[in-house]
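Below you will find the structure I want to go over with you.
For this view, one protein chain was removed and the others were kept in their places.
And then chain A:
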Amino acid sequence: MNDMNHDSYVTPDGRTIGPVMMEVQNITLRFGGVVAIKDISFDIREGEIRAIIGPNGAGKSSMLNVINGFYHPQEGGIYFRGEKRGPMKPYQIAQQGIARTFQNIALFKGMSTLDNIMTGRFTHMKAPVWKQALWHGEAEREEIENREVVEKIIDFLEIQAIRKTPVGRLPYGLQKRVELGRALAAEPKLLLLDEPMAGMNVEEKEDMSRFILDVNDEFGTTIALIEHDMGVVMDISDRVVVLDYGRKIGDGTPAEVIANPEVIDAYLGVSHD
């Protein structure tokens, strides 16, 4: 790593962006003959909002799946806070402080909003099973402490009214919000969001953008998000990676990226939804 990676800088809106938190190096991922990701490298800095954009099938979701351990790339490596990551299972990566949401909502359908978000506290709860079984001191105390944290998230996301509702009954936009809540409950260092605003109307998108900015601002959470809406990307992200057909074709500030001819070609030449 060069020296620049250790520098911090202050954004025009006054947020401090720290040194590199995660470095993705020369990742190649193949499914049989299909090359989903081809020799991609980029980094994510502490405290920044990093967008990943690109046409359909560009390999964006696959990239998140590599980062949180669902896919194992054939080549390349990932450095988290300076250390090369060995082969890890998704739950171990979660324990390192990386949380995410999915492109297609992946909530626990049979559980209430509250229980979904409480489940997000999993890695913060330590009472042994026998104490849970007896609802003994530590287990009960831990349950209440974590409930308090969850209630703050519920207030923050303004979903108090649906606290006890089974999530399967909620409209799409609220489900996306609950899924964000579940990821936030883990108090992640790095939060990965796969199209958090897909399928939302303008108002819902504005709410979601505000939540993302607030999470970043209030909790200092580093965020990497995939988004198709260029307006949103321009508004909220500090830096953007552009993928096309599994290759990286652009990387920089939003203004740099939209001025990049290759990016313009990719977006004009490929139809997307």
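The definition used in the following text is that contacts are C-beta pairs under 8 Å (C-beta built on N, C-alpha and C of every residue); 3 or more make two chains touch, one makes a residue touch a chain; residues count from 1.
The definition used in the following text is that contacts and distances are computed from a predicted model.
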Among "Branched-chain amino acid transport system permease protein", "Acyl-CoA dehydrogenase", "Dimethyl sulfoxide reductase anchor subunit" or "Ring-1,2-phenylacetyl-CoA epoxidase subunit PaaA", find the name that the UniProt record gives to the complex chain excluded from display. "Branched-chain amino acid transport system permease protein"
Could you tell which one of A:T119, A:T165 or A:N260 touches the chain left off the display? A:T119
Thinking of the whole complex, not just what is shown, which of A:F42, A:F80, A:F102 or A:F211 touches the missing chain? A:F102
Touch with the omitted chain, as defined above, among A:Y91, A:Y172 or A:F219: A:Y91
Hidden partner interface residues of chain A, rising order: 68, 70, 89-91, 94-95, 99-100, 102, 106-111, 115, 118-120, 122-123, 125, 127, 129, 132-135, 139-140, 142-144, 147-148, 151, 182-183, 186
